[in-house]
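Single-structure report; data block below.
Of the protein chains in this complex, one is absent; all others appear in place.
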Amino acid sequence: MSVEITHFVTSGPDDVTDLGRALHDAQAGGFAPRAIIAKTEGTATINDFSRALARRAIEDCVADRVGREDSVQIILSTGCEGVITPGGYLLSESTSGGIPGLAIGVARSQPLPASSMITMAHSQAAEAVVAQAIAAAGIDTGDVALVLMKSPVLTRLAAVDLPSRQRELANSTALSRGVAALGIAAALGDIDPRELTDEAIGRRDDLYCRRAMVFSGTETQCCEAIVLGNRPGFPVAVRTGIVRDLIDIDGMATIIAPDSQHPIEAARQAAESGRVRAAFLKGGIAPDGRVRGQRTTAFSSDLDPDKHMRAAASGVLAALLGDTRSFISGGAEHQAPPGSGVFTVVMAG
Amino acid sequence: MSVEITHFVTSGPDDVTDLGRALHDAQAGGFAPRAIIAKTEGTATINDFSRALARRAIEDCVADRVGREDSVQIILSTGCEGVITPGGYLLSESTSGGIPGLAIGVARSQPLPASSMITMAHSQAAEAVVAQAIAAAGIDTGDVALVLMKSPVLTRLAAVDLPSRQRELANSTALSRGVAALGIAAALGDIDPRELTDEAIGRRDDLYCRRAMVFSGTETQCCEAIVLGNRPGFPVAVRTGIVRDLIDIDGMATIIAPDSQHPIEAARQAAESGRVRAAFLKGGIAPDGRVRGQRTTAFSSDLDPDKHMRAAASGVLAALLGDTRSFISGGAEHQAPPGSGVFTVVMAG
Amino acid sequence: MSVEITHFVTSGPDDVTDLGRALHDAQAGGFAPRAIIAKTEGTATINDFSRALARRAIEDCVADRVGREDSVQIILSTGCEGVITPGGYLLSESTSGGIPGLAIGVARSQPLPASSMITMAHSQAAEAVVAQAIAAAGIDTGDVALVLMKSPVLTRLAAVDLPSRQRELANSTALSRGVAALGIAAALGDIDPRELTDEAIGRRDDLYCRRAMVFSGTETQCCEAIVLGNRPGFPVAVRTGIVRDLIDIDGMATIIAPDSQHPIEAARQAAESGRVRAAFLKGGIAPDGRVRGQRTTAFSSDLDPDKHMRAAASGVLAALLGDTRSFISGGAEHQAPPGSGVFTVVMAG
Partner (left out) sequence: MSVEITHFVTSGPDDVTDLGRALHDAQAGGFAPRAIIAKTEGTATINDFSRALARRAIEDCVADRVGREDSVQIILSTGCEGVITPGGYLLSESTSGGIPGLAIGVARSQPLPASSMITMAHSQAAEAVVAQAIAAAGIDTGDVALVLMKSPVLTRLAAVDLPSRQRELANSTALSRGVAALGIAAALGDIDPRELTDEAIGRRDDLYCRRAMVFSGTETQCCEAIVLGNRPGFPVAVRTGIVRDLIDIDGMATIIAPDSQHPIEAARQAAESGRVRAAFLKGGIAPDGRVRGQRTTAFSSDLDPDKHMRAAASGVLAALLGDTRSFISGGAEHQAPPGSGVFTVVMAG
């Protein structure tokens, strides 16, 4: 099995013109659509319904063309600040064609009750769903390059009758991401499961996964996973690494071009020649708001910290690739050490 | 005469600890403070009073240490989104020391009546004040590398009794910048003064200055200018150029290291070695919101376009310099062709 | 023919549970659904897609239950700030039952090209559609109590290639409302059509309709109208009047209880007894931002003026009715004199 990855753009959350074309082309080429991961434009506030609209439009489109919508895992992440081009990737599987050696697996948990959220039960749901997705991908845990996960947010309304600690932590997108990342880390063997307690969530900075990107969302009650990995015996198709911080253009370049003496130039050439088929960046800023020792206002302004992160990161990655069509997300809680980030590239040829 | 340029940081708009130290050091070294140009953190909305607070704190600090506050031109620009470190530059003049060949001149117009704003009278006030600042710098127009200008905004309240066109265009920070940039362009000989009419303001994309950065503000009614240039017979100390777009890291690198084969690497080395003493970036996005042909949401989101621009640009420049302490501003109306930007570097040694 | 009006609530833009129940009850009672007018929660920014989501959900719900979705006119208005309860009204028609004497008519124009927007062509489209809706209601112009209209917004993107004046006025929700209100006024005979010119739009404060509420929207390119009126020979069922300003609780009370000596108490009793079946408030603040001679920050803050208006008005009307389930909207351009508003009540019994 091999996987094709195709970028599509959107003119709004409910625009599926380009996605529809991509689905058509995939099917015409004998590929079975497996996953859609997209950035949705919207305000990224609690009353941003852009993802619900996008999901509805995409599900209708998929149902229309593929027939059985459940077979395609959809992960939507809001926030296209800076120079992010709204759009996403379609991942399709086939016995031939596409990128050889690239493996994909998807899975979705049962809906989590509100009382489970931001607790170990939430983490365990994430862990279980990753195990399922890895199995679906047909690879070993060690061959997993990236777990993309959508994790539900405990809303303030849903928390009204919960214990006070959960009430106080409600509406936190950071904790939604963090708790799921701990579960992924457990599934991948990156942390010792005995370390995992309710107390660790959002607090134990030393516990993190190195191969995960988690997105919070109020539009789902489930943990939803897409696993990407490399099949042994093929050239490495997808590579993930920790980057030092949001502005670590060298780190990103080195993940793209690990063997080059001039990684920035090599990365740019790879991008220009079309060999960079997809790029995913999950960037964080340390809790003290500092980058390279200097203060930023990421945690002390009217803008949500994620907006600062996404917008700044979009500049860095677009400068490196000469292209604004990447997948950029903020908030790397328990996904990387505080202040650092995760970068993944899918390459062909 | 030579000029020293020193960066200072702030922990808030009214924090002058580091500036006070810089002023002290300058005076102790025989330098006369001439100008302060700083980025202020704040919401950058019409009810953001951070600049007024910063100005009050800085003026008190200057009055305290320098004695005659009017002799120091202060330009404040709000907006530290992304990874911009709040702070600024102090420029001081001396007969020896500092950066040889770097020239500075400052000037301020009379307060503009509301009825003049966003009209040719506004542009002419900008033009006149630039001529004064150039004269103060003691250089020729051709040796000017950069004009930094603060231009007043016509507020909705001030426009209530004005003609309907001005009323409709009130609160526009883009027009405040654009009209002043036209005046600067006239002063520098970059455009034919006969082209300048009220109708051209904000409309004639082909009219622009190449050596100006303009900042709008409701805290002043005056056009306030700081001119930087190079004295003939010295190594070039300040260099300005047009960059293709917000993500044109090559363009920025080439302005820093014009003679290098590997400009990005050379620029980074210059930054690491401390030779890059100041960097100013004014970035714009074309009115259709596209960057390298792809859509962005800069003009179609809840965030002010300037916030998208500043935040994205902060990532690009910080990635290049490995440092978040630059001066970054959005909105290059009539300062560069639509979609492109202006980049200035001050270098020593 | 008579009309029933039923309130429904929503737990989110795509929640049609209560609306579905209302539709079911209406049909079970022999009523034909004619119109839905609802307030949608969302950010009310240019990238708020809540209306698109709500429209999709409502259209699906209507198609499901009524069969021919086009027969039901849907007007959605975003913004539930303050104490506005998200939800709306279903209006259904029957030969008997409901509120006797209440008349309804709906109509929708062809999509307007961008080049027509904020011009007389836009106004004329509004005028024509009102005439159609009045005819559909089967009443005379003099018996019209209220025209509710959705008017399209000229977006910045759609205006990119238009003349500079339209470009500069793009994204203005105020002008979208104003231009349509002028057309309604012409249709109702409230202003002399010869007064209507492009120059009047947004400028001639003395031209206004007294029986219109207009809502701007990017989700439609059409002018969409719902007309409410009273059939001669029945008790007055729907009453509209100008209120002095946003806080004119006496004015509102008097429209509810025109014959009472103690209108506030009488209005409250009418509300408590269930005789107030619907209330619509369109509130404005004068361009100088003053209310009863005192300054407000409605036009000089980070919040959109409409948010100030809606939230403040929601307090006034909820205080009067003891109920937060009314229809409240900001921005009464050309619908009432500057600073005043329009209030409509539908009463039974």
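Labels for the chains are A, B and C, by order of writing; each one numbers its residues from 1.
Quick note on the criterion: a residue touches a chain if its C-beta (ideal position, glycine included) is under 8 Å from a C-beta of that chain, and two chains touch if they have at least 3 such contacts.
Computed from a predicted model, the values in this text were never measured in an experiment.
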Full-complex contact with the absent chain, from A:Ser11, A:Gln27 or A:Asn47: A:Asn47
Touch criterion as defined above, residue of C:Ala35, C:Val227, C:Ala270 or C:Ala312 at the omitted chain: C:Ala312
Residue numbers in chain C that touch the chain omitted from display: 9, 11, 41, 43, 80-86, 246-249, 262, 264-265, 285, 291-292, 294-298, 300-303, 307-308, 311-316, 318-320, 322-325
Hidden partner chain, residues of chain A it touches: 43, 45-48, 155-157, 160, 164, 167-169, 199, 202-203, 287-289, 297, 299-302
Touching residues (missing chain, whole complex) on chain B: 12-14, 41-43, 45, 47-50, 52-53, 56, 302
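Convention: only the chains that are shown with their structure count from here on.
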Self-contact between copies chain A and chain B, residue sets same or different by half: same
Inter-centroid spacing, chain C versus chain B (mean Cα positions, whole Å): 45
Whole-Å gap separating chain A and chain C, where each centre is the average of the chain's CA atoms: 42
Whole-Å separation of chain centres (CA-atom averages), chain A against chain B: 37
Chain C: positions in contact with at least two other chains: 43, 45, 47-48, 302
